[in-house]
Structures are given as C-alpha cells and as structure tokens.
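Heads up, one of the protein chains got dropped from this complex, but the rest are sitting where they should.
Note that the chains take the letters A, B, C, D and E in the order they are written out, and that residue 1 is the start of every chain.
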Amino acid sequence: MAHQFGIHSGYFHPVLRKWQQSDTGITPANLMYPIFISYDPDAEEEIGSMPGVKRWGVNKIAGHLKPLVASGLQSILIFGVADDSTKDEAGSVADNPNKSPVIPAIKLIRQTFPDLLIACDICLCTWTTHGHCGIITGESQGIDVEKSAERLAEIAVNFAKAGCHVVAPSDMMDGRILAIKKGLKTANLLTKVSVLSYSAKFSSCLYGPFRDAAKSAAKFGNREAYQLPVGSAGLAEKAVDRDVQEGADMLMVKPGIYYLDVIRNVKQKHPSYPLFAYQVSGEYSSIILGAKNGLFGLEAAIIESMTCFRRAGTDVVISYFTPKILDMIKSGEI
Amino acid sequence: MAHQFGIHSGYFHPVLRKWQQSDTGITPANLMYPIFISYDPDAEEEIGSMPGVKRWGVNKIAGHLKPLVASGLQSILIFGVADDSTKDEAGSVADNPNKSPVIPAIKLIRQTFPDLLIACDICLCTWTTHGHCGIITGESQGIDVEKSAERLAEIAVNFAKAGCHVVAPSDMMDGRILAIKKGLKTANLLTKVSVLSYSAKFSSCLYGPFRDAAKSAAKFGNREAYQLPVGSAGLAEKAVDRDVQEGADMLMVKPGIYYLDVIRNVKQKHPSYPLFAYQVSGEYSSIILGAKNGLFGLEAAIIESMTCFRRAGTDVVISYFTPKILDMIKSGEI
Amino acid sequence: MAHQFGIHSGYFHPVLRKWQQSDTGITPANLMYPIFISYDPDAEEEIGSMPGVKRWGVNKIAGHLKPLVASGLQSILIFGVADDSTKDEAGSVADNPNKSPVIPAIKLIRQTFPDLLIACDICLCTWTTHGHCGIITGESQGIDVEKSAERLAEIAVNFAKAGCHVVAPSDMMDGRILAIKKGLKTANLLTKVSVLSYSAKFSSCLYGPFRDAAKSAAKFGNREAYQLPVGSAGLAEKAVDRDVQEGADMLMVKPGIYYLDVIRNVKQKHPSYPLFAYQVSGEYSSIILGAKNGLFGLEAAIIESMTCFRRAGTDVVISYFTPKILDMIKSGEI
Amino acid sequence: MAHQFGIHSGYFHPVLRKWQQSDTGITPANLMYPIFISYDPDAEEEIGSMPGVKRWGVNKIAGHLKPLVASGLQSILIFGVADDSTKDEAGSVADNPNKSPVIPAIKLIRQTFPDLLIACDICLCTWTTHGHCGIITGESQGIDVEKSAERLAEIAVNFAKAGCHVVAPSDMMDGRILAIKKGLKTANLLTKVSVLSYSAKFSSCLYGPFRDAAKSAAKFGNREAYQLPVGSAGLAEKAVDRDVQEGADMLMVKPGIYYLDVIRNVKQKHPSYPLFAYQVSGEYSSIILGAKNGLFGLEAAIIESMTCFRRAGTDVVISYFTPKILDMIKSGEI
Amino acid sequence: MAHQFGIHSGYFHPVLRKWQQSDTGITPANLMYPIFISYDPDAEEEIGSMPGVKRWGVNKIAGHLKPLVASGLQSILIFGVADDSTKDEAGSVADNPNKSPVIPAIKLIRQTFPDLLIACDICLCTWTTHGHCGIITGESQGIDVEKSAERLAEIAVNFAKAGCHVVAPSDMMDGRILAIKKGLKTANLLTKVSVLSYSAKFSSCLYGPFRDAAKSAAKFGNREAYQLPVGSAGLAEKAVDRDVQEGADMLMVKPGIYYLDVIRNVKQKHPSYPLFAYQVSGEYSSIILGAKNGLFGLEAAIIESMTCFRRAGTDVVISYFTPKILDMIKSGEI
Partner (left out) sequence: MAHQFGIHSGYFHPVLRKWQQSDTGITPANLMYPIFISYDPDAEEEIGSMPGVKRWGVNKIAGHLKPLVASGLQSILIFGVADDSTKDEAGSVADNPNKSPVIPAIKLIRQTFPDLLIACDICLCTWTTHGHCGIITGESQGIDVEKSAERLAEIAVNFAKAGCHVVAPSDMMDGRILAIKKGLKTANLLTKVSVLSYSAKFSSCLYGPFRDAAKSAAKFGNREAYQLPVGSAGLAEKAVDRDVQEGADMLMVKPGIYYLDVIRNVKQKHPSYPLFAYQVSGEYSSIILGAKNGLFGLEAAIIESMTCFRRAGTDVVISYFTPKILDMIKSGEI
C-alpha cells in the first residue's frame, strides 16, 4: 500500500472535520421563496402539478408569510398571476396601479415585514395575451428586442417605486439589464434597487408545472428564440458576460440540478457576484413524486439537492421547498 | 441599446452555428451499457424498481446484446449477481472458476462480439455475506483496507485473464488502484487492461433501486465510511487525485446529474483522462416516473439529461437508457 | 519501475483510443479558403512567391470554386485587388458599385453557391494610394483612428448589403468593431451579419508573399504603429479583450504557427468565441519550399500543421492549402 | 457616467451584504495557539522581545489554558524548550521519556482538556547543541537529509504515542513527511494522527524574537540551505507539491503577512487541504510596537491582519494574539 | 526516502539557479517615488510620524531630486499640500494656475528632468475644507459621485496640460476613470497621458502618518463609504474590473504588504496591465520602528518587503524608501 496516498488521516477528529469541510451549510440566508400573487385578492388556490404550492391573494399573503418570517425567512420572489381578461399585447396590467396584483402586494409586504428582502420577477409572459416574454412585432410575429427592453424597464421601475428591493428580469432579451439600469437611474433609484438577472436560463423540459402555476404558457410558437439551448455552455457564458457588462448586480442559473456545471462555471468566472439557482417546478415535483414512490426519502432528497447546489457554488437557492427547509433547520434535521 | 453586448449575430447561419456549438453530441461511443449477470444461467428477471431492466443468465445474454451491437453498442459494464448460498466473508465466489457468473459471461461475450469493449465492475458487496465493499476485520467490524485491496486485485486479475478489457473498482478504498496495477503487472497484463476507477463515488440517496438489482445491500452499518459525503468537493478532488497518482487510466463520477459540478471540476483538473458518469438507478427511475406522471416527455428528459452530461465534460455516460438511446440515434431523434 | 506512472494502458484498444483522443480532426468545417478577386474580370494570374495561388477575375471565380464546393468547401474569405489607377487616399474604389471587384463577386458567388458562407476582408491598404490600413491625416502623416473606423464601417455595410455573411476587418485600429456594429445596426443588418475580427495580428516577417498577391505593400513607413509587436502576449490579450468588448462575433490570430501559444491563450480566455487562425503566405510558401528541398514530405507537413492548429484550439484555419486538403479528405489521406 | 459600471447597487441592504461578503469571519475554529513548554516544570518566564508571551512549565500550563479553553480555544501548538545541559548532537532529549518537557505536557493537556486538539512542533533545532534543524554530518558539517528524516519520524511517533493529534514538522527537509507517515503506519497510528507540514517556510528576517523564546538559534552557519529564499514562488510551489505527494494532511505558509500571495497560490492549487499561516514573532512584535508608538490602534491592527489572512485563503492562523482575540470575540469586538 | 520528491538537484549550479529563479529582481524601473509639494515654495519640512520624509517647496524640489535622478530614478508621484486658507468645498485650489503648488512643480520638473516620468495623484481630500475625496452634497452630506468625477476630470486635464505623463485618481468613486478619459479626449491628450487607477484601495488602519504628511484628514465622518472593506476580495475584483472597463491604463493595490493576495489576484486576472503597489506610510514607519527596536535589520526588512512585492506580481512599488533603495542598488547591496 502506498501510505502517502491515503485520505483518511485528514478527518478523524471533530476539529479536523471542521477544517476539512468547505462551506456547504444551509441557513435561511441561502434560501429565496417564490410566491404566486393572484389577481383575486382572496385567492388561496392549490396547483395540481405542484403539490403544496398555492396562488395567494393579497388579502391572504401576509397570513401565509407570517410564520415563515418567524422561522427566519429572509427573502421572497414575487410572481404575479393575471386575470385573462386584463391581458393585452403589451402586458399593461403588470404595473397598472389599479389592476396589478403585484404592486399592492409589494406595499403590504414591505410594511408588514420591514426586514424581509422583496424581489420581483419581471417578465411579460404572465401579463400578455400571447404569452411571450417580449413585445411581438410586425408580420413575422418576432420579438422586438429594444421595445421589449423598454417595457420591462418601465415595469421594473414601477415595482421599485412600490418598494421592492430587487428586480429580477426573466426574459433573456439582449439589452434589458442596461435599459432597467437607465430607468432606475432616471428615477433616482440606481443605488437603492438591485438587479438580479436570470442570466443563464435554458430552454428546458422542466418548466411544465410552473406554467400551470403562473398561467403563462405561450399561445403560439415557443421560447427557444430567446432561451438558451441546453447543451450550450458557450452561449451561457456569453449571456452571463453580457449581463455583467450591462451592470447586473446578481446572477442566476435556471433550471438548477441539471445545470450544476454551469453554476460552477459562473461562480468560477464571476466569484464576486452573488449567485442564485432556481430549483424549478419540474425538479420540485420530481422529488415529491420519487419520494412518494419509494425511490428515496423526501428529507434525504431535499438535503442532498440543497447540499449539491451549495457545493457547486450557489449562494442562494430559489426553492418551493423553502417552508419545509425552514422547518427542518428549526428542528435540527439540517 | 448597447449593440455591442448582443449575442444573436453570432449564430444566424448554419455554418456559424456549427462553429458556435461546442461538442455535446451523443453517439454510441459516448455510451456504456451496464448489465446484470445472474448466477442462474437461464435467468431473464424483471427488476421491480427499475422498469425495463433485467438480470440476465449467461445463456440469455448474447441474445439480448446481439441487436444492440447491431445498433452500434460499443461497450458494456458487467455486474455479477450471486446466489446467496455461495456468498462468504471474502466473496470468494466472485472469481471462482466454477461458480462465478461473471467469468463465463466474459468469455462468451468476448468470443461472440469480438469488437465490443468489455468492462467489469470490481467490488465485494455483491459477493459477500455482509454486503460490504471490503474485508471486515477484528472486533470493531471495520474494514481492513489493505486486505480488501489485495482481494480486489485478485478478482481484477482473474476477470482480466478471462478476457475483459477494463476493470472498474467501485469500492472507494485507499490503495486499490495501486494493488490492481501491481497484480496486472505480475500477470503480464499491465498494458492490455485499463483501470476505470470509480473515483468520486458519493454516499447518495439515489442508489436504492440498484441494490435491489444487484442484491448487494449491506446487512449492517452503512457505506458512509468509504463513500464520500455529498457536500465535499474537497474530498472528491483528493480522491480523484489519489487515483490518478495510483495509476488509474480513466475516471468516474457517481451519481450523475446531482454531481455535474464535480464532473466539471474533474474534467478541468484532469483533461487528459477519459471521464465517465454513472446515471444511477434513482436517476433512471425518476425520469421514467416523471414522464409517466406527465411532468415532461420521456424522450425530452433523456435527451436533456444526456446533453447536460456531455456539456459538463462527460466523455462516456453509463446508462440503463442505452438501448433506448441507440434506437433514438438510429431513428434520427437524436 | 513505478508502474503507476505508465501511460500505455490507457490506449491499447480502438474504443479506448476514441475516448483518449481529444478532438483534433480536420473536416471541411474547419477550413476557410482565402481568394483574391482581381479588378480584371477575366484574370487568372499566377503569383510568383505563392506557388499554386492565383488572382481570379469575377468571370473566372465560379469555375474555380465549383469543384471545391462539390468537394465540401463551406466558407471563403474574399480579398479584392485594385487597379492602381483607381486607388485614392480614402480607398473609395473598395465599395464603388461600378469599380469594386468585390461587390459583383459577392453577388455572383452568393447566387451561384447559396449554401457557401461568404466572408470579406475589410481593410484600406489594398485600395489606397499610400498602402496603409487607415486614413492618413495631417502633417505628421499619422493615422486618424476615428475617421478610419468610420470608413471601414462604410465598406463593411456596403459589402454586407451586397450579400456577404461575415465582414472581417484586418486593420487593427481601436474602435472599428464598434463602428461597424453601429453601421450594421443602422442598416438593419445587425443580426444578419457576423463580424470576424483580426484581433491579434502581429507585425511579422511572414507576410511578404501576400503583399505581392494583394498588391498592398505600404508606400512609406510601416505598419508597426497598428500591428502588434511579436513578443507582446500582453498587448495581444488587451487587443482581443477590446474586440470582445466592442462586440466581435468571432476572433482571429494571425500569423498562425509561430503564434500557437497566443491561440491557446485566446481560446482559454474566450472559449465561447469561434477562433480562427490565418496560416499566412510565409508559412504556406515555407512548407512548399521545405518539401521541394527534401526536408519533409508535403502531405506530412500539411497534416502536422493543421493538426497543430486544431490541438492549440483553432476552430477554423484560413489556409491556401484548402483545395489540397479537401482532396486529401476526399481520398481518405486525412 | 457609465451607470452599468457602478458597484454600489449590490450592497445597500443587510441581506444583500450577507450575500456579497465572502467568508472572512474570525471564529475560535480559525485560531491555533502556540505555547512554549519549558524544561523547568514550574516556569512562568516572560520573553523580552515578545511582550505578553511566556515560557510555561508543565505544572503551570493547565492553569494558563483553562480560561482560554473556557473562552473557546480549540487547538494548540506545543514547542518544547530544553535545558542546555540536556542537548546533544541528535536532540535525544526531545522524546526522552524522563527528560522531555513535551511528553508530560501532552499527557497532562490531553487528560485535562479532552476536546482540545493538540498539535506538536517537530524539529531538532530546539533540542540540539548545534541548533540546526537536522543531523549534522561529516567534514562538510552539512545536513544528512535521510538521517534527519528518520530522527524526526522517531520524535513524531513518540509524541503521537503520548497523545497528540497532530505532528507538525518545521524543518523543511526533503522526505520527512514520508518518513513520519511510515513511522506512524508501523506504530498503527496512521489514521489517528494528522501531519501538518510547514510546507513553505521562508528564510525570513522576521524570526528573531522566536529564537529567543525557544532558545533555538543556530550556533554556526544559517538555515538558508533548507529554508526557502524569500523571492521564490516557484520553489515554494515545488515544496508544497512535494509534501502533498509525500502524504501531508494539512499545509502551512510561514511567515504570514509578507507571504499572503503564497497563501493564495497554495489555496488555489490545493483547495482541498486545510491551510495554516503562522503569524510569526516579528509580525506579532511589530504590531505591538506600532500600536505603542501611535501608528495605529492595537485592536484595529489585529483585526485587519486576521481579516487579511482569512481573505487570502487561510483556514487557521497560528497566532500569539489568540488569547486577546478570544477575548475580543467574547466581547463582540469581532 | 522517496528520491523522486527531492527539490535540491534543481539548483546546485549558478546557471541552474538563473533558470530556476523567477524574476523578482529590484531595479530603478520597479520604483516610483512619492513626493509632497508644499504650498510654501521654500518649504523643507520634516514629518514627525514618517522619519526621513519631507514636504518640499517648488524652489527646493529640483535640488532634492537631482542626485536621485543621477542614481537612476525613473518616475515620481506628486502629492500637493494646500494652505488651509486656500481650501474650499470644491477644492478649487488644486488646479488654480496661480495658487496650486502642483502645476508649477510639474512644469519645473518636466523642464529640469526631461526623461523623468511624472505622475500626479488626483484627489479632492487634500484641497477641500471638509477633507473628503469627493463633492459633498445635499442635507445627507453624502458624496455626489457624478459631480465628483467631473471635478476630478477637470483637475486631471489641467495637470496633464501642465505636463504630467500620468494621472492617478485615488478617490475610489464609480465613473471617474471614464470621466477623466473623456476629459483627456476633449483636450486631445487621450493618447499622450496614461491613467493609473488606485483600483483596489482598502479602508485600512495603515494610513495614519500619511494624513499628517498631506494634511488631508477628513473633518467629519470617514472614508468607509468609498474605500473597500479590508476583507472583501470580491469587491476588490469588481472595483478593478470596473476600472478596466472604464479604460484605466495601469492598476494599483493599496496598502501593500497586507494585500499581497489581492495583488496576486489582480495580476492573474489582468496580466497585461502594469501593476503598482503602494507601500503606505504605516508600513514604512513600522519597518523603521522595528529596526530601531532590534526586531530585524533595516536593510534586511526593506529587501524582504520589496522582494515580496515583486514575487506577488507587482511591477512597480510606490515607496518612501526609494532614495535608500537607489543607494542600495548603486552600492551593490541589492
């Protein structure tokens, strides 16, 4: 035996193990909780394909968040869900002061939970009749990238004025980070609002259940023109670099587990940017389904997935399991 | 708009896209097919937790492989399944010339399919009464690392003499690669047999169905003493480095998707070593289950998972989906 | 012998060698063919210092390209050669719709070979009386960088309007990529034309024969003010970074073999950009000369040079050997 | 103003700052406390050049450590101080069961503070008449590297048998890590004792006060033959690689602040090894002297130095300020 | 002994040592000398906390520099010291043609020593009543970043017009490099003046004596809002990247020794930028104090510090020891 190649002598004592272990712990600071705010102010609706996740009305959301904040919840990510009858081509309901479900929710949550960091998803698909993430233009029914960026910036500024701390554009258009930064500067909010960019968002098969939840499926065509091809590490790197050059404050990779190598790449190239991973609906529901069918234990699978995210370089995981994980932390299971 | 930050002008023409795309294609050369060889020479048994996977007897295996080889199959990974009555403390049945199911299977397959690359898993858990991956010793019932490495080397040499091209130790003991290399040298097989090391094998919750398949669950204790903790990128790096220093020819990360960042790390640090990923039983069964329950399409999920493996730096994926993927390649779906 | 240090056990079997070999193959997709288009529409002139290379007139070029396209040619790089009598200070003949040899050539080739990717070199030296790569200004007879960039953008836009897919500025002035991108945007061609930047072009002794071919030698001074000093890896990195920041879609290193380390550096820092190397006239003629004098075999030297380019990280080699290599591929020599 | 280049929007909120800050905190786990054990069992001697540091006798040491352990002290590093009359050429007093001050100290401390991790410096200079770190040999009065390594291994094994968890050879001879590992293996202590190597120890001008403390100045010649030249990053890398190849479990750079770039290099190349930095006597005394003379505040300088160590990649700082820092942690100053 | 792990055979011969040693030599080209120019044209004032450093009047400075230039001095860094009675909110004395001490000093030095490279520190703190590095604004008494950048650009242009080759902004505001570059372009000085950015300037405890020297202590608040937190490697990287994107020609880390790892990081990420380190007043005075108190020899400590700067990747050290080091070079001590 070549005794110099062994690895066991490095971690036989508790103090040694502390020194050996890199930082892959899971604390409330490593979690962001996505919530769906319905146009119906009294809603509390189950979502069939995502067991345990609901759409909440503005009158119900504080009640839902209160025990979570008590358990240590530090940040949320708001998605609006629009009434179909209010949708139009430009998604004007998004920031309509009277009809948007997001704006009153921001105000209420900021007032009720002053220490909670509020992030808002910024996209058009949830607010438009066509269900695409940008403004559709001309005969080709293609996306007008510049007009889309302008519209996204408008929404971002209005959500920021309502009180959110972070805006998170999920559309993947060229130039939207820069447009949002310009908008925030004009509104004198440049240094009081962070931009969390969905920088490397792939055209994955794992988004199905979410589109149920947000009622945001595209009515025609698909999103492959603006989301990234799953195999392209190169375009992912270019997309992240683009967002860094345009001024993003924080970066995201989406989906999560299938893209851990991309997470690793982004953290390695941009170590000074807080990095988010979105554990998407298909990942969430797969774990629940596997546990129900005896492939593995639910808690074991949640812990293994969260630990893997942290090991790969994720600072914050956006996860529907957040309430369950806060419980597990409180009970000492994690 | 900051027109210099756009990424679209780089891939509007087919020739440009060829230049842009990094190599993430899936060909038969990127697949290794794991097969279970039963002690019962006429077996063809379904495995409940892994739909579509069977244990094959030596009399049946050629019939199963023939159409796959015709479809382009290039390499297999053999696991033996022992009759409980033949197991003992040292796993002596493994390479018993009269009782081992593996040795006749190697001989038959090498003769029947002379171009097929034959790899054999080398471990003790499937052959021992206690179900652990090494020789148990003394009162503490701990593993004797040196004796285990010697025994593994014996088995490896005997499988090599029977005609396999690659031996693949999956036990994670310090020093076993070196012991196997010494054994092969003594047998004058050093340059005619490759060692594929299970270098970074994590203590994951995703192995459940496999233990059914190989009848290899541990009878007491667990494997945490020799498998890696899921969060430890550091120990994974040390384990891979150890195997490289001991002389491994090829490296593996196991399980797969949850460890893509580790795959990325290993490829980055050891670019000159062919890298394998094992898409383990829990991953396989999760995809089948998710597809059955409408979370995503089966083919879409298989393609996305395989593409992700390749993007992260995997050269060869060990996958139970191999027969299905060979079909998809033939039909042009991939 | 330290048997763990041996490397032979890793590649004794054909499947193992497939796994071991990194991708250094040479296919038609890895080649771009440079052609000289003469102002004389019927030209077919030999170039003394570059045996086997000719200046072609627009009436002859399709006949020359036809068998090459049939052999798999995928992309060309067009250089114009001007009649001395048409040259002026600003190189206005370059894109003069009546006098430029390039514009009719683009139109003809695009029409005749619709799948062929057409790239055009963009510079001033071939079109100006002084033979420099920019607009000369003031008493100091120095280059006016901004005016030069504007003029190059004009030419690029006009070549793009004529139908080329890629414009390739070879002048090395600060700011010309940005100017070209602005021009293309105004012309609404931003996403339909790629910019291939001669990013790291060194002031080498290997360009002699080319200046014969393109009739582009400088009439006074030299190009050291804008080309890079041969030893400066640092300025090469800054020049490439500048082009990436200005929006280049693809990058180039020129000359080739003497700069393989620079190619390696560029690929390592910008892995998501397709990378070109120009095997320049001095390299081409040296190989022909060495083979004629028995230093090595012609085919052996071509294959070794191309393989070295690919190993260093080159995606596409711009080579005068393209016709010969297409033949070698067809005949199975490569 | 180029608003996309600003960095302030990334850290205006406390939760954002948590995300932004990399892990440079200082906890008791990041500290190792060096102590001098005198041959005089009742010693409690001040050391003139190191205000606040004392040599302790075995009868006094538990009293000194008790309040520190109560404040969270997790590990110590023991240096022995020998009576001149007991020194000889081979340093035999080091592990003489009757005369060594270290062996009874280890036993006592292990028994009194069972959770405290005990590390022991292993060198010869403190025990030999000549004051060199190895065995002097022949006419040239040079060091016999092999004999030195054997003697160091003997001492290491005897200290390990007395109960220390970590042995820390500080001599810088080739081959001593391997010799120690072999000795530990023979003693069946291989997996129960860690080796912390003084891997990159430079020939610095900052050791003066320590030699007072340990009474270990060389009687002739100097240590430049075995310590590293201060400018040689290359030899430092080779020395660390050597120790990793010989089997070291943990690595050290010494001195500290002047070598932060070396610390960075070591952490980058060997991220899976816990990394120690020794804030040596000259650094310690400089901070005390500067504070006394009004250049800076004492606490401010201690915090800045410790934070810099952590930022550079140090896991554990060996510091004479440990008692003061434990106090500062307890009082919330850190 | 594992003879293959030894490192001594690599450097036993003088030619081998030449090959082994990386370039850490100290020549006059590696030094920049900071000088304080007083408003009093005849000043030659000692600075108590920095033994050996003086404030010089314009009538005395040439006499001081003459022997240094003769000893090889190649570059200086000028700091102005203002009469309190001339300070105002905007620091208008800085570039007031009649009152600024800097402008006549530049003119005189350029004329007297035509080969000496002249750099000027650009900041507001030394010229303003409030002592902050920017323009104070509004009720919050915060810094107006844009106005500050404009004012700094004005000063930079005026110093450049007076004849300095390099301007060195030390304020750490977002956007000031870009503003200075714009100003220089308008003044047609873009390619005749370099910008040396204080890119990573930390909020350190080591600046005390300097503030005496430059009479620039802040009258209220502190500089933590614009200087970097000592532990933040991430923000340091972002700050440097920001300056590179804004067009800086050269980079600086300040203070020096405590930040060698940051120096290493910057050189690694931006190898093509000349890198400066500022050995600040607290470092300078600590070395003098330690030597006076017998901790180490003065020359030994100077050489070790300079060698460490060079090893970490520093191209040029800004050091108050410059005159002494020039002497040591001349006498062959270095």
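Rule of thumb we're sticking to: a residue touches a chain if its C-beta (ideal position, glycine included) is under 8 Å from a C-beta of that chain, and two chains touch if they have at least 3 such contacts.
This one's a predicted model, so the numbers in the text were calculated from it and none came from an experiment.
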| item | value |
| --- | --- |
| Which displayed chains the hidden chain touches across the whole complex | B, C, D, E |
| Hidden-chain contact residue, picked from the options C:P41, C:G175 or C:G221 | C:G175 |
| Option touching the unshown chain, where C:L152, C:I257 or C:I329 are the choices | C:I257 |
| Full-complex contact with the absent chain, from D:D212, D:E237 or D:E299 | D:E237 |
| Touching the absent chain when the full complex is considered, from C:A29, C:A62 or C:A233 | C:A233 |
| Chain C, residues in touch with the chain not shown (by the definition above) | 1-2, 5-8, 10-11, 20-22, 24, 49, 145-146, 149, 174-175, 178-179, 204-206, 208-209, 230-235, 238-239, 242, 245-246, 257-265, 282, 285-286, 289-290, 293-297, 300-301, 304-305, 307-308, 310-313 |
| Residues in chain D touching the chain absent from view | 2, 233-235, 237-238, 245 |
| Contacts of chain E with the absent chain, listed as residue ranges | 3-6, 8-10, 12-16, 18-20, 22-23, 29, 74-75, 115, 117, 165, 177-178, 181-182, 184-185, 190-195, 245-247, 249-250, 271, 274, 315-316 |
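Simple rule for what comes next: only the chains that are shown with their structure count from here on.
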| item | value |
| --- | --- |
| Steps in the shortest chain-to-chain touch route ending at chain D and beginning at chain A | 1 |
| Rounded Å distance, chain C centre to chain D centre (Cα mean) | 58 |
| For chain E, residues contacting two or more additional chains | 2, 233-235, 238, 245 |
| Overall pattern in which the protein chains touch one another (line/ring/star/complete/other) | other |
